[in-house]
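After the structure tokens below, expect a handful of questions from me.
One protein chain omitted, others in place.
Now for chain A:
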Amino acid sequence: MSQKNRLQSGGRIDRSKALTFTYNGRQYKGYQGDTIASALLANGVDIVARSFKYSRPRGIVAAGAEEPNAVLQVGATEATQVPNVRATQQELYDGLVCGATNGWPSVESDMMGLMGKVGGNMMPPGFYYKTFMYPQSMWKTYEKFIRMAAGLGRAPKEVDQDEYDAVNQHCDLMVVGAGPAGLMAALTAARSGARVIIADEQSEFGGHLLSSRERIGGKSAADWVADIVEELASYPDVLMLPRSTVNGYHDHNFLTINENRSDYKGDKAPADQVRQRMHRVRAHWVVLATGAHERPLVYGYNDVPGCMIASAVSTYINRYGVVPGNKLVLMTTNDSAYQTALDWADAGREVVAVVDTRAKAEGDLVEAVRKRGIKVITGSAVIEVSGKKRVSGVTVAAIDAKGDKVVGGAQHMSCDTVASSGGWSPVVHLSCHTGSRPVWREDIFGFVPGPTVQKQLIAGGINGTYALEKVLAEGVEAGREAATRLGLTAADVQLPNVRSLSEGKAMELYHIPHTKPTSRAPKQFVDYQNDVTAAAIELATREGFEAIEHVKRYTAMGFGTDQGKLGNINGMAITAKSVGQTIPETGTTVFRPNYTPIAFGAIAGRNCKELFEPKRFSAMHKWHEENGALYEDVGQWKRPWYFPKAGETMQQSLDRECKAVRESVGILDASTLGKIDIQGKDAREFLARVYTNAWAKLGVGKCRYGLMCKEDGMVFDDGVTSCLGENHFLMTTTTGGAAGVLEWLELYHQTEWPELEVYFTSVTDHWATMTISGPNSRKLLAELTDIDLSNDTFKFMDWREGSVAGVPARVFRISFTGELSFEVNVQANYGLHVWEKLFEHGAKYNLTPYGTETMHILRAEKGFIIAGQDTDGSVTPHDLGMSWCVADSKPFSYIGKRGMMRSDCVRKDRKQMVGLKTKDPKVVLPEGAQAVADPKQPIPMDLLGHVSSSYWSANLNRSIALGFVKGGLERMGETVYYPLADGRVIEAEICSPIFLDPKGERQNV
């Protein structure tokens, strides 16, 4: 198909590079430098979407980020699908595949359009709140149909193969927007010696100058831009980021930039390149030079394809060499749009008329248009468009001076394009992200950034400054001010000559009146994507939704993917008028990040898949791998869960591991337990305050078990701490709790007890730890160490320093299994060596590796708790039957003391930890089962407590469990019942949690 709307020459496209692309299954041609939108317009494609509610055909309205309609599905393969790509911002590349997101059987002739016509009148704003309620049971069915209409594009079904990354940046000055103001600000700051980042969402720098026929300093605008860019490139400390959208502005001058690295040239990133990159920028100063968006006017059927904003028409002509129609009617409230009439005429096509809403039009551009013989109709407006799938004509009528009502007879004109301009809205979005509210300027009929606590300057269109010479001057001024505030000597920058235009005063007008009242007039669209009309806004306010946030939420105005860039100000103006307020009284909704949508993948960066969180492995991991370990995720660690031998079930492995420990010797990789080195003259005092038990008398060479509580008196971690020297301790924590405990210690040290001299260092990764446990553990270890292991000199809860397998080691005689145990700690790099040596010598003792599951069983046989499994933030040491671990007589209080003494915490009938023996010893209680006194009671039942740990014990040849029962410590021997989901009820007897060796003799041999 020929590009019927393409001009023979002109624009910034490269006619030597023809590109082929597919839209809705048909192939089209475009050129390098096109966007999808410009290429579609060049090919005469009118309809790019069906509207959300009414399924009305929609065409391209704008040329940038404010485009609400041309939102397409892009992607040649399943894995590279991208939903909701704005055609006006996506550069064309060869082979691009795209399509409309709605419409059946096609976007040109959509069956849903019939529904929209028939049912549209029954769909005022918020109609869904008023219906679909009866009968109650039908909502699910109604909703199925509602959901069928939901959404624009679709998510890919296959996984994105591309990568994304993020970089942190720091700069003196971040310039947002590389139009004339931004370029001047960046240039001035760069010349002053500042480190500058300048980013712009477009493919090249220049902003609206890329679409302009202005001359600057005697050069074409494009040449002038090229010179500036060249100079900026010569500064090593200037980073220029085209195709980079500053999408968020956060507190403390932190900004995020989404840089499009490759999706402008293909839907899959080339090998070794990322698709997109996030820049996380911390800037000393920020210049916002984000320009302004032109406002369309709101008139009858203003959504018919062919209705556009005036500046977009100029952009397509001047930048892309595309005239999006043949016969133009231009409607404007101001002078600037007259340029569009000139551009259209210069492109050789007909301007039917310029319809100016002002009673009087005067100004240089107006005169230029009149001189060209173009008809200018003043004091009038296009009140209605005719045509269904493309504009076929307009109805023009005279309006009163305020633009409130139609005062004259209507005349019809035939045309295929309507360009409108209601003036300009500064792009204040970023300035609002940090909580600053914009302020209304009566002189420009627009909001500009309000007061802010950020180090932020503004220049150009965002400041309501539109005349090019002033825009350039403001850019320089912002650059100079930033430089000065940065402590630099601001450089002088000569302002280039540009033509100066006299302009007539613009008219404040948003909503074009119709001969009929708004409620009965043809639909006048405010927010295209969500089908919000002027009538809808008026209805909302009549119903009492008067706050602008209410209007937004009730009508869905501004909820689309353009977030109201095109329509919001019009909507606010209509709201204001409707409730009899001024626009500033009505105010705006809150602009939030993102400025334009950003791929989840880009925000996630590298931190997904394998790198979502690091995997941590102990120094002996290689051995575990070679010996068939299966793993359990504990925190970030991969811990061996158990070591199955060929043909074994899990239970068989556990039985074998458990027996080996009790009968001979087993070995556990305990490296993952948190280890915190604590030093300082107040280390001992600090321990006494954070643990519930006493630490005053723990001598060098001794170890002690400790419980830690939060302020509420509830246990949150436990572990053994050893005294390495008078002012030096080594604390161990649970594997999962390590980081939290260190944070907790630091919190208390830094905020509550800064006077204590104590230092904490995480040494978890520095040591490899192996627990050798079982009656033969002494014999085995003795073969490899120079430490005297005899029971008299190396007592239970002692630790010794020496060598093991030829390397320096700390050996702790502590036990989590209840057996004679030695915990060998060596520098992590020696871990594997020592581990392997132990196995060399251990074969004769049947040294058996065991994992976390066996560890859990063995400790449960002894009634030892696991913090986090047998505790849940609601359990005091007393509830655990561990009152022996609480020393209330300590001179200074300890964390949790007051909490656990509160009346509810000393009740006798609290849930307390007990042992549980099932009536049938072969039945293992499921963990999480809930106890009741009477299983036959009706639901809701009175729950007594849950099973926290439960196992088959091969050593005891029966099941064992730990669990909580109300008043359990006083209910030994009583029976409780566990009704399960499958209907079974398990009966269990409350018993001591210590199932094996109640006197603790085995660990003392």
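FYI, a contact is a pair of C-beta atoms (placed from the backbone, for glycine too) under 8 Å apart; a residue touches a chain by one contact, two chains touch by 3 or more; residues count from 1.
In the analysis below, contacts and distances are computed from a predicted model.
S.K.: Identify the UniProt protein name of the omitted chain, choosing among "Sarcosine oxidase subunit beta", "NADH-quinone oxidoreductase subunit I", "Putative membrane protein insertion efficiency factor" or "Multisubunit sodium/proton antiporter MrpF subunit".
M.R.: Choosing among "Sarcosine oxidase subunit beta", "NADH-quinone oxidoreductase subunit I", "Putative membrane protein insertion efficiency factor" or "Multisubunit sodium/proton antiporter MrpF subunit", the correct UniProt name is "Sarcosine oxidase subunit beta".
S.K.: From the list A:Gly408, A:Gly435 or A:Gly725, which touches the chain that is not on show?
M.R.: Only one listed residue reaches the unshown chain, and that is A:Gly435.
S.K.: Which of A:Glu613, A:Asp765 or A:Asp888 sits in contact with the chain that's absent?
M.R.: The single option touching the absent chain is A:Glu613.
S.K.: For the chain not shown, which residue from A:Ala150, A:Ala271 or A:Ala646 touches it across the whole complex?
M.R.: A:Ala150
S.K.: If the hidden chain were put back, which of A:Thr188, A:Ser314, A:Thr561 or A:Thr721 would touch it?
M.R.: A:Thr561
S.K.: So which of A:Gly605, A:Gly774 or A:Gly881 would be touching the chain we can't see?
M.R.: In the complete complex, the chain left out is touched by residue A:Gly605.
S.K.: Tell me, which residues in chain A touch the chain that this view leaves out?
M.R.: Within chain A, the residues that touch the unshown chain are 75, 80-84, 121-122, 124, 127-134, 136, 139-140, 143, 146-147, 150-160, 162, 248, 250-251, 254, 256, 280, 433-435, 519-520, 535, 539, 542-547, 549-550, 553-554, 556, 559, 561, 563, 590, 592-594, 597-601, 603-605, 607-610, 612-613, 615, 632-634, 711-714, 736, 868-869, 872-874, 899-900, 902-905, 926-930, 932, 939-941, 943, 946, 948, 979-981.
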